[in-house]
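Only one protein chain is missing; all other protein chains are in place.
Right after this comes chain A.
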Amino acid sequence: MTTTENSPEARYAGDTRTVTLRVNGQEVTREVPTRTTLADFLRDDLDLVSVHLGCEHGVCGCCTVLLDGGSVRSCLMLAVQAQGHEIETVESLSADQNNLHPIQEAFAEEQGLQCGFCTPAMVLRTKEILADGQERTDDEVRHEISGILCRCTGYQNIINAVQNAGRKLRCGGAGGCGSAHDEAKGA
């Protein structure tokens, strides 16, 4: 005989707390249950559904957001822990599909996505790693994006997109530096 074991901790106590943080440049103050994850807070309270939940146990990285410019897994943080911090989701680059940010544009050009589920995380991670303005090798990029799983692309087109985005950003925008796009890819 097997019986399911229960641990009826009174976890639905409904403790709430007020949290104030900046999200995509806007100050936000909300009352949230203390156990609400940052991911659920962003998705459900702020409708930032670009934050995707792939595992909710900290491995896939699809829920990545930038906290004070550095990537964190929003499924592993509580909303209340973001008190006083600055959060960026992919909407902070561009939420207008007719006017993409150069990093988003680079992903489109290189087809660095298929289903799009890991994509906001990959785009944010790209922003983070390119912040130093340095050129990097494909191998370095490969390593730097390895904390986010993509099941669709096999990563190569994502690496190409990061490199393409780096060229765009170093040249100051979408069109800059002529057609660096293919020739520098080292095909």
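Quick note on the criterion: a contact is a pair of C-beta atoms (placed from the backbone, for glycine too) under 8 Å apart; a residue touches a chain by one contact, two chains touch by 3 or more; residues count from 1.
Just so it is clear, contacts and distances are computed from a predicted model.
*Asks:* Out of "1,2-phenylacetyl-CoA epoxidase subunit B", "Heterotetrameric sarcosine oxidase delta subunit", "ABC-type polar-amino-acid transporter" or "Xanthine dehydrogenase family protein", flag the one the UniProt entry gives for the chain missing from this complex.
*Replies:* Listed in its UniProt record, the absent chain's protein name reads "Xanthine dehydrogenase family protein".
*Asks:* Since one chain isn't shown, list which residues of chain A touch it in the complete complex.
*Replies:* Where chain A meets the chain not shown: residues 1-4, 6-8, 11-12, 33, 35-36, 43, 48-57, 59-60, 62, 89-91, 94-98, 100, 104, 107-109, 111, 113-120, 123, 138, 142-143, 145-147, 149-159, 187.
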